[in-house]
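For reference, the structure is listed below as structure tokens.
Of the protein chains in this complex, all but one are displayed in their positions.
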Amino acid sequence: MDIKLTDDQAQLQEIASKFMDKHCSFDFVRKMEKESDLGFCRDMWRQFAEMGWLGIMVPEKHDGMGMSLLDTVVLIRELGRHICPSPFLFTSVLAADVIAQVGSPEQQAELLPQIVAGEKIYAFAYQEYSRFFRPEHIKLEAKKSGDKYVLNGSKLFVEFADGADTLLVAARTGEANSQDGLTLLLVDRNSAGISTKHMPTMSRDRHYQVDFSNVEVPGSALLGELDKGWEALEPSLHKAVIAFCAYTNGAGFEMHGYATQYARERVQFGRPIGQMQTIQGYLAQMIMELYGADMLTMFSAFQIDKGRHARGYVAKAKAFSADTVGHVMDVSSQIFGGMGYMEEQDTTLYLRRGKQYQLALGGTEYWEDVIAEEIIDREPVVLT
Amino acid sequence: MDIKLTDDQAQLQEIASKFMDKHCSFDFVRKMEKESDLGFCRDMWRQFAEMGWLGIMVPEKHDGMGMSLLDTVVLIRELGRHICPSPFLFTSVLAADVIAQVGSPEQQAELLPQIVAGEKIYAFAYQEYSRFFRPEHIKLEAKKSGDKYVLNGSKLFVEFADGADTLLVAARTGEANSQDGLTLLLVDRNSAGISTKHMPTMSRDRHYQVDFSNVEVPGSALLGELDKGWEALEPSLHKAVIAFCAYTNGAGFEMHGYATQYARERVQFGRPIGQMQTIQGYLAQMIMELYGADMLTMFSAFQIDKGRHARGYVAKAKAFSADTVGHVMDVSSQIFGGMGYMEEQDTTLYLRRGKQYQLALGGTEYWEDVIAEEIIDREPVVLT
Amino acid sequence: MDFDWSPEEIAFREEVREFIRTEMTDAVKGSIFIDTPARVEFVTKMARRGWLGMGFPEQYGGSPNPFPLAQFILNAELDRSGAPIIGKNVGTIASTIYHVASEEMKMEFLPMIFRNEGQWAITYTEPNAGTDLGSLQCRAIDMGDHFEVTGMKHYITSAHFCRWHWMALRTDPDAPKHKGISIFIVDHDTPGLSLSPMSTIGREGTTHRTNQVFFDKMKIPRSRLVGEVNKGFYYMMEALDYERFAILSFASRVRRYTKIVNWYKNADFNGERPINDPYTRRALARMAARVEVGTMLERMAICKAQYEVPAVEAAMNKAWGATIGDEFAQLALDLMGPFGGLWGGEHSPFGGGLADEHLMAGHARVAAGGVDTSKAIIARRLLGLPNALGKPELPQR
Partner (left out) sequence: MDFDWSPEEIAFREEVREFIRTEMTDAVKGSIFIDTPARVEFVTKMARRGWLGMGFPEQYGGSPNPFPLAQFILNAELDRSGAPIIGKNVGTIASTIYHVASEEMKMEFLPMIFRNEGQWAITYTEPNAGTDLGSLQCRAIDMGDHFEVTGMKHYITSAHFCRWHWMALRTDPDAPKHKGISIFIVDHDTPGLSLSPMSTIGREGTTHRTNQVFFDKMKIPRSRLVGEVNKGFYYMMEALDYERFAILSFASRVRRYTKIVNWYKNADFNGERPINDPYTRRALARMAARVEVGTMLERMAICKAQYEVPAVEAAMNKAWGATIGDEFAQLALDLMGPFGGLWGGEHSPFGGGLADEHLMAGHARVAAGGVDTSKAIIARRLLGLPNALGKPELPQR
């Protein structure tokens, strides 16, 4: 057992870190928040493609790097450190993986190289009007009509829906209120009948409500089998969730670093505030949580890479990482005192993201229910 | 509005405090834990009677002092400070009140003066094998047979059952799994068919399992109306719960005082440990909680005395006081370092009681459910 | 022991409520952070009723205090309804002027404050002196008939609409640091004074502007020195007790909690009703008990205020209020699933207001003394624990 990064991973991390330092400044993030229609930068996306990152998980035969989820975690953690806005997660992790896992040979051959080349951006149209993240709550209807599907309904929180080329849609084709009866469809963003509405968030990112009104999509849009959408999606979703954890852990580490540096340097009452026992306690508690979240995330990635049943680990990693990033952004901001809440202060970029990250991709309660299913209902108890 | 004690209350508090200082030492408490069969002291009980305390809530026409619940709270808080073991709560608050509220004129005339004189001790036989405290869970059966009732079943956590003369039993006479169909019976402790088994607890007090095997009790044992036991019991139970909160708050204040004194005096690294910011934070947090619990308890007593609907307040007072006493006993013990866990250390008498008080008379979850019923299901929302 | 309001107290509360019903408009409502013409006008109407000068002698424009808790009842009702409360102008500035300033200064400024003529900024903090006001560096050099000031202040919250600054400056750089500070009243139009805006985070239109204030050879007449020279630190510390009491009211938190319960009762997500979920029911119930504790600690503070300055109780109120405010904003957002993170739009249960509350909840934990500082006050003044922060106890003048 050894948790040191491999040389390749260390190199990837270093390259990513340097790239982000150079290209993803606070000014860049603020510009994406305020001035960019897309909310991300197409130039940067092209650079991602040039470095091969967009195909990090794509098999080599489809022009990708064929690297592991653990490698991906190392990369995306650096993006998270710089809270880099990009459709990387849903394009290069989720969509790429689900296509690679359940797509037809034709779909794979056509779509994966496009992703690797940065030619197509995907958005994930899953969440609907529900507090939870369960497949049972999906109602958007896809009705088979000849060789086509006709979609009606609404999706919420579709990130980068306006900048995307393709929507990965989870739609109801069968039994209602069930895990079964869902189907994955790859829907052209420009199909007639699709309209979007921006959903403003604390992080000033680009989440959209996407309304589908009699949207016709061809039969070739089907990804995987009819009515088996959840079985197809869940394993890839777990990978995306772990990658997202790595992203938020990265953001947490970075924010914690700023707060630590401030605590070392800020003098009040004749001494650095970092000398105060309470401040030390806050920072020590948070770094423990961050290490724990990070290790849990990497361990989950490792288990997934080994092909083992990892649902319980994924759920634990997500629940704990979510609470950690929320906690770290809040408490770190407090260490800056009043300054931590001024628009001019760059750490507020992190503060504004903390709670939102915590609630994204299924809130803590959803994942706690998954943990409970795994540890109480599923796993046998082994007392050694 | 004024929260100062009245002169009478202040006097009662002072007398009680002096009495307890004199008679309820740590040695006394340890002796009751270890050497007394009863778990309390009959001499002390007689002294309570002489001072009139046993009749504090009993109407004057039945030889009592006819004082309010708020007055009683002031008294019992002093007993709690000294973690004084006695059947006061269930005899002089619960039994006395329920007899005064729903007893027949004959029962009142006979039983209340006995309580005041210290001649009869009551134990409360309510809880059964359930995690909760709800009347729905009561199964002990009382079957009417001619002019008698025949009781079969088991009660748990009956405090001082061996030293008591009378058991106040909540029994099922009607509909199962319901609030309705309960009946209160006053059962002679020495009736044939009653057997007891000690239930050892962390506080080394005297809780018993009481088994009823074809116990025959006369029709005159009926207290209040048949099948209306919960309506009869609940208002008095609320008073007992508030009195219990006062008791545990008193214990919490006392423990907090010991920890504070220790923090002022204990020198490590050349200065009192109470100078450390974390220790100050712990003690300050706890005293806020104690004041909050104490005020909530007194406010609830005040509302009950005024005859107002106080179920929500009682539930809040109990839930918060319970968590507070658990927290205070734990954290205060930690301030003593390793010494806080040595048998010889008197504060461990409080530590051993903290969690148990927290779980007694319905755990926090039970009372949180009651709060929810009151604030969500019952109270209209008034936005002013 | 009587938890009920007296008939007199109830009558006054009704009077305040009636006033609010009559005078309160949407333009008046809003965050305490934002001052607008409508809010100034509202306060002026209160001033005309004598509510600003309650408890101060009539020769200074004050009016008799109807009963000890009047000012508190007034503020609680204002706070509950989202109106501007009686704050620092009376609590800090008028109180200090009344206690330490010259007769001339009292006659000049107190009536003005009680009539709400001219707004004030509290101009204390500097980049290296936030919580630690004893470390103020900005100098006022004694030039005989005036003092001259060059330097800067920041986080000065009302500076962009104030007429006067209540300003702390260092007058003796060689004395021990707490013994070289003085308080001045500075006209905002004084030559050499300039502003630069800063703002808090928040949605467009809801942020709170604050300011950096720069001084370039600004002159302050000696007549504008408050009380004695070099006693400023002690004046500030004493005023903190009054101010902490003046700014606290738990009423608005209770109101916000009530709003959430109301939302919760009616919430329906495509048929899934949170009200049926035992988990969130208990979470709300637990919060209900903690909110109730807040009203209890507030009760303690106001009851004590009838007899003496409730410094410890006010610190408890501050610490508990800020903590609960934070827990509560977290809970509210958690209850709403991903919708909690929305900053507006149709799916945002309170139009983004809750998200703002969450973002600024940490600010309440660190502002105006902060939770840790309040706990230190409780530990030292109530529990008799020795000084830990290196902050001086309130010393004798």
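Per-chain numbering from 1; labels A, B and C assigned in written order.
Here is the rule we use: contacts are C-beta pairs under 8 Å (C-beta built on N, C-alpha and C of every residue); 3 or more make two chains touch, one makes a residue touch a chain.
Bear in mind the structure is a predicted one, so any value in this text is a computation, not a measurement.
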Which shown chains does the hidden chain touch?
-> A, B, C
Using the definition of touch stated at the top, determine which of B:105, B:146 or B:200 touches the missing chain.
-> B:200
Touching the absent chain when the full complex is considered, from C:67, C:161 or C:279 | C:279
Residue numbers in chain A that touch the chain omitted from display | 1-6, 9, 70, 260, 263-264, 271-272, 274-277, 279-281, 283-285, 287-289, 291-293, 295-296, 298-299, 302-303, 306, 312-313, 315-316, 319-320, 365, 368-372, 375-376, 381-384
Residues in chain C touching the chain absent from view = 277-279, 282
In the complete complex, which positions of chain B touch the hidden chain?
-> 127-132, 137, 139, 156-157, 197-204, 209, 267-271, 276, 278, 326, 330-331, 333-334, 337-338, 340-344, 348, 351-352, 355-356, 359-360, 363-365
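We adopt the following convention: only the chains that are shown with their structure count from here on.
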Report, in whole Å, the distance between the mean C-alpha point of chain A and the mean C-alpha point of chain B.
-> 52
At what distance in angstrom does the C-alpha mean of chain C lie from that of chain B?
-> 42
Considering chain A alone, which of its residues make contact with at least two other chains?
-> 276, 278
Where chain C touches two or more other chains, by residue = 372, 389
